[in-house]
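Every protein chain except one is present and positioned as in the full complex.
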Amino acid sequence: MNPWIFVGLFFVVGLLIPVGAIGIAWLLGPKKPNPIKQSVYECGIETVGESWVQFKAQYYIFALVFLVFDVETVFLFPWAVKLGALGLFAVIEGIIFILILVAGLVYTWRKGMLEWA
Amino acid sequence: MTGEQIVFLVVAFVTLFAGLMVVTTRNLVHAALWLVAALFGVAVTYVILHANFLAVVQVVVYIGAIAILFIFAVMLTRRDMRDQGPQMNKNWWFGAVLAVLTFGGLYFLLQGWEGMTKTATSYPVGFDAISELGNALVSPAGYVLPFEVASVLLVAALVGAVYVAFNPRNGNSGK
Amino acid sequence: MVPLSWYLIFAAALFSIGMFGVLSRRNAVAILLGIELMLNSVNINLAAFWRYGDVHLMAGQVFAIIVFAVAAAEVAVGLALVISVYRSRRTVVADEIDMMKW
Partner (left out) sequence: MSFWNDPLKVAADWLLGVFTAWGMPELAANILIGFLGVLILISILMVLDIGLVWVERKVVARFQDRIGPNRLGPFGLIQPFADIIKLMIKEDITPAGADKVVYNIAPMLSMMSVLILWAVVPLAPTILGVDLNIGVLYIIAAGAIGTLSIIMAGWSSNNKYALIGAFRQVAVMISFEVPMLATLLIPTILAGSMGTAAIVEGQDIWYVLLAPLGALIFLVAAIAELGRAPFDLAEGESELVSGYNIEYSGMKFGMFYAGELLHAFTFGGFWAILFFGGYRFFGLEKVSPFLAIAVLLFKAFIGYWLIMWVRYTLLRIRIDHMLAFNWKFLTPLAFTLIMVTALMNALLSGTSTWLYVTGMFLSNVLVAWGALEIARSYSRRERERIEGKRIVEAGH
């Protein structure tokens, strides 16, 4: 039997349990909404402007650097699995791969893009 | 109809529905979340194909990184998101016709191909695709050059993206 | 067992949907979303051909991995361009981005 069936079962049960818990709580709890209760919680101060504000670009930079590193590190996993059997040549290839990656990090760093300013 | 076929059909329809929502929803954050659903469906398709590594990389890279990047980008370019005006351009019907034509043409072409109805040989027991993949990626007889070039490509993309988006000479960098 | 044709038709449908998105959306970010769908349909084909050919030949999976890298690079640069344009022109509507006209 395909082992992924069990992974699927974990997804199903993992979703059922919180759905069940929230569902039971929804059945048991009182439901008396009013505008004050439902207002956005901002320490008792009236909300100013829209809530979906615009963000600073630095978040995007970190997500960008993360994306590149994430993809490249994931690619290293098949290399790591096979490393024991492949010998020194493969190790050197992997090191070149990582060094190229680190060069990108150094560039970003030198450009001052890793500063939270 | 076997269980595998039923699973495939369900996943395929959910994925296609999510894909349709991606291209038609007005709210861009919703579109990005629908994209996550579609990509997850594609990951399940990989699982049905026994491509374990691709499936998990799909989740890690697309849902963990690319979807987040999309949501961040939507938040950064928010001012336009107030859904003012139509989300579709004037020629959207032309795009629709072209998409339907593409699908029809592909379907027609594929029908005429004799390899179309091929069924898979049973998956070899004990075959470790990941270790084969590792072999293919780093052995000189395999794909070592594309592997290293992919690294260069990604670093180039990083450098380019950082330069394009946040060149201080473009004026207001950082807010 | 799922026949190969199902995968190919599924991928073709996903590709067409992505293409519709690319051709019809006004927002540049949404256009990139459509491109993601198209790249994914390509990957489904690659994985399906790997499985339905000789599984010992890893070319299909390796190509799919290269497509992942290309997709990541495309998103990174594409969204950076969108943000850059947004910063100078205050718009992400593709029709209004026309600096290359003159």
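Residue numbering begins at 1 within each chain, and the chains themselves are lettered A, B and C in the order written.
Methods note: a contact is a pair of C-beta atoms (placed from the backbone, for glycine too) under 8 Å apart; a residue touches a chain by one contact, two chains touch by 3 or more.
A quick note: this is a predicted structure, and the numbers were derived from the prediction, not measured.
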item	value
Where the missing chain makes contact, among the chains that are shown	A, B
Touch criterion as defined above, residue of B:60, B:96, B:120 or B:149 at the omitted chain	B:60
Touching residues (missing chain, whole complex) on chain A	1, 3-7, 9-15, 17-19, 21-22, 24-26, 28-33, 35, 37-43, 47, 51-53, 55, 59, 62-63, 65-66, 69-70, 73-74, 76-77, 80-85, 87-88, 91, 94-95, 98, 101-102, 105, 109, 114-117
Positions on chain B where the hidden chain makes contact	3, 29-30, 33, 36, 52-53, 55-57, 59-60, 63-65, 67-68, 71-72, 75, 128-130
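Keep this in mind: only the chains that are shown with their structure count from here on.
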item	value
Result of counting contacting C-beta pairs for A-C and B-C, higher pair	B-C
Centre-of-Cα separation between chain B and chain A, whole angstrom	17
Separation of mean Cα positions, chain C and chain B [Å, integer]	6
Residue numbers of chain A (touch at least two other chains)	57, 60, 64, 67-68, 71, 75
Set of chain C residues in contact with two or more other chains	65, 68-69, 72, 75-76, 79-80, 83
Partner chain C, residues of chain B touching it in the complex	2, 4-5, 8-9, 12, 15-16, 19-20, 22-23, 28, 31-32, 35, 38-39, 42, 45-46, 48-51, 53-54, 57-58, 61-62, 65-66, 69-70, 73-74, 76-77, 79-80, 85-89, 91-92, 94-96, 98-100, 102-103, 106-107, 110, 115-121, 123-124, 127, 129, 132-133, 135-137, 142-143, 146, 150, 153-154, 156-158, 160-162, 164-165, 167, 170-172
Residues of chain C that touch chain A when the two form their complex	65, 68-69, 72, 75-76, 79-80, 83
Residues of chain C that touch chain B when the two form their complex	1-10, 12-27, 29-30, 32-34, 36-37, 40, 43-44, 47-48, 50-52, 55-56, 58-59, 61-62, 64-66, 68-77, 79-84, 86-88, 90-95
